[in-house]
Structures are given as structure tokens and as C-alpha cells.
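After the C-alpha cells below, expect a handful of questions from me.
Selected chains from the complex are presented in situ; the others are not included.
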Amino acid sequence: MSSIRVIELAKLLESEYSGDGNFLIQGMNSLQDAKECEISFIVSEKYKDLLEITKAEVILAPIVLKGVFTAKKTYIYCTNPNVVFSKIVKIFSPPSPEYTHGIHTSANVDKSAVIPSSCHIGPNVVIERDVNIGNNTRILAGTYIGEGTKIGDNCFVYPNCVIRERVQIGNNVIIHPGVCIGSDGFGYESTSSGIVKIPQVGSVRIDDDVEIGANSTIDRARFGTTWIKKGVKIDNLVQVALNVEVGENSMLIGQCGIAGSAKIGSGVIIAGQAGISHGLKVGNGALIAGQAGVTQDVPEGARWGGTPAMDVKAGMALICCPASLQKQKQKIIALEKAIKGLQEELDKLKK
Amino acid sequence: MSSIRVIELAKLLESEYSGDGNFLIQGMNSLQDAKECEISFIVSEKYKDLLEITKAEVILAPIVLKGVFTAKKTYIYCTNPNVVFSKIVKIFSPPSPEYTHGIHTSANVDKSAVIPSSCHIGPNVVIERDVNIGNNTRILAGTYIGEGTKIGDNCFVYPNCVIRERVQIGNNVIIHPGVCIGSDGFGYESTSSGIVKIPQVGSVRIDDDVEIGANSTIDRARFGTTWIKKGVKIDNLVQVALNVEVGENSMLIGQCGIAGSAKIGSGVIIAGQAGISHGLKVGNGALIAGQAGVTQDVPEGARWGGTPAMDVKAGMALICCPASLQKQKQKIIALEKAIKGLQEELDKLKK
């Protein structure tokens, strides 16, 4: 932990500020949780009310909103407070743990494996035959890397992961604890002599800049490749089944599941606990709501929710059913009254 | 395994009994599965019918229901059979495995770590710099404890867990196999130059008497703290995202997920596979049904279900929709008939 004056921080960020330049910032926090001495940030006008209640004296704000906020604070202005705030983090946060170069004496590394001296191979790591690891990659304690697997440069594999044989991993990939990559796909054939396991001899390919959350699982293909493309971000406890493809920069959020052979486009967001059924295509830029159960192909850019998933507007109609039913019930009662009235008048006329 | 006579057991439990005091109990089981020689228990009158079919000769029953059960059995009476039964368990169950004090020779423990001699540190455990562990805590094989993490007294950490850096864990905490605590929150910022990872520099705090089920994941905060308060019980495969707070004695049941920054009150039950969306508040004592998808704040004491979740009664209206629609359809047909009849009468009159 450290401290810095407003005027120094503004200089460091090449930003302008208004207010008390001598104020000593001693930490950072969200608007809700900040103490007076902590800097916080606001990204949009809609959180304006939080400025009235936050204890933070110094606020990082978007330059485009300069003059908009009336709360009496010291403001530092920048183009994207969310991104700049991540830089400030380095000033106030405890440093990340460092992992020394080299192979720990308790690691079991096959002599055929290629491991540059810039790598960290932690305690009890197991590296099988013909594994190839890039520069500056860190493999933490207890992780298992199967035969013939290749991992690129600058990757970070947390403890107790299992990456099975013949998996291809690109550069700058982050793999959180307990992740399993390359497990057998769930494939069986019902035959007259019972359920028979279908060999799962394909592989998994993970491209550059992918991040995979804790305890998620990515199955190998039956044959061919389960393919996670560049920049994909996967949250915790996500299931990606055999032969799936996930397009560039898509996000799979906590506990969602993608069934076998589904093809997810690029820039897609699949929210928490949603499921995509076998073999479906989800178009580029689609947004699948939390807990949605997708049972048919999703067009590009669509916003789908519900189970079975449909356009979120159509889904809302379903949710509105009880209210609509109630309205129609009232109308039917009115109609019944009107008809009764007409009948009475008719009867009078006939007399 | 052991055996005990009814009269001896009743004495041990300081309870009264009716029936055969000499009967030799040789085990314990549920009403459905018990053999004649096994003791079973009943907690409420509503399971009365099971007494007619159970083979168990000896039944532990609530003292308040003495005389209510007519099935010919030997009864031992106590205030809470469920709790007393747990005591009987110790008589008939195989003893739990014991873990010797001390640090296994294969463990990798940094010399700066503080570990009392009353602890068990199992094979291949990795303990990084500045870790602090309390008395009588057992850390089983293959578990990883990151730099600066603190674990209290009498904790039990099962094999192959990963607890990352700067996590704070209280006393009497039980952590089941494969749990990950302190993984990075799922936080990214879309910028003109692509998706940028937001540093996750906060921590996790787990208070006393918490239990966390197998393969569950608890993310660290972006900054500040993900906080699991005293007495919280978390089942298997549960996801708790960054900056979440869970109030005292709440229960998160199997495969449920809590999205980032949600605040769960105390005494809340979130049933299996339910999901709570980002930033929501769930009031004290609320009950969220299985698979519910909560998309707005939940009031204290509410019982919500469905997706999007609402009061369970309102949810039932939705389920009743098809039946209501059918009823209205019949009424509309009747109205159409009535109008046709009126028209015919009118036409006659006009003639």
C-alpha cells in the first residue's frame, strides 16, 4: 500500500484535475465502499446520486462529463475512468505474487519436454512426454500437462489444473485453478450389446488471449478439434462440450453450458447458467440472457432469453400472460353483461 | 461398528423409552432402509405411515409426540430426534480418518509461514510466503495456499483445493475437495483496442463456521472484499462472483450462482441451480426456489421462484395460464353463440 497526492497522480495520468491538488490519496475503492482518503471513479451520469453519498474525496471522472457533476469533490478527468482506474490499482494494491524462473525440484518433468529457462514450473507439476512450453509461461503447483501438449508464451496456468494430451494453447492465455482441458467428450452409442463408449480422439485448440475461469471444463473433440478462438473469456464452472467452436472475443459467463458441436459466433455473450443445445449456431454479436435454454439457431445480433429461448420481447409476452389473461377475463365479463342487457331489451320489445 | 441395548442407549441419551429395553441395536438407518436390528428416527407426524412399513424395531421419536404413534415398536423419546440421531452416529459409524500432527515431508512450505505444531499439513501441500495457519487446522494432500493467506483455528481443508493469495479465513471453516477461493473476478472493459482485463486486486474473507462444498468457486473482489459471513453453508459446484456478500447463516444450495456485487442477506436460502443477477440485494430470510432467476431486488422474507423470479404465488398464475386460456376459450365460444342467437331474434323482429 502506498499514497499519492492528487497533483502527482494527475501528472502521472497526464490528466487535468479540479479541486484540492494537495489531497493525499491513500487507497482506492468503489463509490459505495470508499473511505474519505480513497479515490473512486464514476463512468456515467446515471451513477450521479452515488456522488452525493460517497465518502471519497477524490473522483476519477470522464472528461466528457466535466462540469456535469455538482457534488463538491476533487475531480481528476480522463477519457475512460474504468481503464485508468485499473492503472491506479498498481499504485495502491499489494504486488502480485512473483514466481521464480526455473523448474521446482519436486516437479516431474519428462526429459523430452521443451521448457525455456524463463518459465516457472511450480511444485508437484507433472509434465509428460513431448510437451512444449513457450517463454515466460508460469505453470503453478500441482498442475498436470499431458503428452504432446503445446502451451505458448506468457501464459499463466494456476494450481491444480489438468490439461490432457495433444492440446494446443496459444499465447497470453490465463487458466484459473481446477480447470480441465481435453477431457473425453460425452459420447456413447446404444448397441444391441449395451452402451458403448465412442473413442474421443480429437483435440482442443485454445487461441491467444483466452481466459478460462476456475473449475471450468473443456472437452476434446470426438475427432477434429474443440476450438476456443482468440480473446474468448470464459467464467467459472462453465462446460464446453466436444467439437464446440467459440468465436473471437465471445464471453461465456458463470455456469453456462455449450453442448456438443454447437458453433458460437464472435462477440457473443452467453450469460450465467444459460445452455446452448447440441449442434446449434449462435450468430455473431448475439446476446443470450441468463438461464436461457437455446433450442434453435440464434440469428446474428439477436437478444434471446427464456426456455426454450426466443426473442426477449416475445419472451416478455409470456411473462405478461397472467396480467393479459386477467384483462381478457374482465372484458369477457363485460361482454356477458352486455349480451344479457340486449337479451332483456329484445324480450321487452317482443312483448 | 458396534452394538448397544435399548436400555443402555436410553440411559446414555438421558431419555425415556417404551418397549423392549433388552433389544440389541446393531446399527442405524433411515426408516425406509433400516433392517430390524437398526435404530431409526421420526421427526414429525407426517412420516407416520413410514412407521408401518419400516423394518426397524427401535424408533427415536420426539417426546412431544409420545403416544401419537400406534405402530408396535420400541420407542426412545427425545426433544429433537434429528440432532440426537447425529450423536448415535458416533456409536455405530466407523471412526473418521485421523490426520497426524505435523508437516508431511513432501509438503512445500515456505519458511516464512506460521504453522503451529498442532496442525496437519498433508503430502504435496504447497504453502507460500507469509501464510498464517491457526491451531488444530488440517490441510490435506495437494492443496495450495497462496502468499499472505490466513486460515484460523480448527479448520479442515480437504485435498486438492486452491486458496489464492491474501484470503482471510476464520475458525472452524470446512472446505471440501477441489474448492477454489480467490480466483480473479470476471471483469473486462471493452475499449477501442479490444477487450481489456480489469485487474482483480481485492480479496476474499470467509468468517467462522462457514462450510464450502466440493468444486465450488469464490472469486476475489475487484478491490475490497468478497465476504462470506459467519455460519454460511455453501453446497457443491456453487459460483460466488466478485464483490459478493453473503449474510450470516445463509445457505447456497448445489449449483446456484451469485453474480458480481450481489448482496445476500442473513438467513437466506438460495436453492439449487438458482441464479442471482449482478448487483442485486436479497433481503434477510428470503427463500429463492430452485432454478429461479432473480433479476430484481428481493424483499425480506419473500418466497420467490421462476425466471424472471417473482413471488411464488404470481409464478403459479403463469403456470396456470394454459388452463385459464382454455376456460376463456369456452366462454368466448358461448358468447359468440349468444350473439348469433340475438341476431337471429332481431332479424325475425325486423321482418
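Order as written gives the chain letters A and B; numbering starts at 1 within each chain.
Here, a contact is a pair of C-beta atoms (placed from the backbone, for glycine too) under 8 Å apart; a residue touches a chain by one contact, two chains touch by 3 or more.
Treat the numbers as computed from the prediction; the structure is a model and nothing was measured.
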All chains are the same sequence, and 2 are placed; what is the full number of copies? 3
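The criterion applied here is as follows: only the chains that are shown with their structure count from here on.
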Just how far, in Å, is the C-alpha centre of chain B from the one of chain A? 25
In the complex, chain A residues that touch chain B: 28-30, 33, 80, 82-83, 86, 89-90, 93-94, 96-97, 104, 106, 122-124, 140-142, 158-160, 174, 176-178, 211, 213-215, 231, 233, 235-237, 249, 251, 253-255, 272-273, 290-291, 306-307, 318-319, 321-322, 325, 328-329, 332, 335-336, 339, 342-343, 346, 349-350
For chain B, which residues count as touching chain A in their complex? 106, 108, 124, 126, 128-129, 142, 144, 146-148, 160-162, 164-166, 178, 180, 183-184, 186, 188-189, 191, 194-199, 201, 215-217, 219, 222-224, 237, 239, 241, 243, 255, 257, 259, 273, 275, 277, 291, 293, 295, 307-308, 314, 317-318, 320-321, 324-325, 328, 331-332, 335, 338-339, 342, 345-346, 349
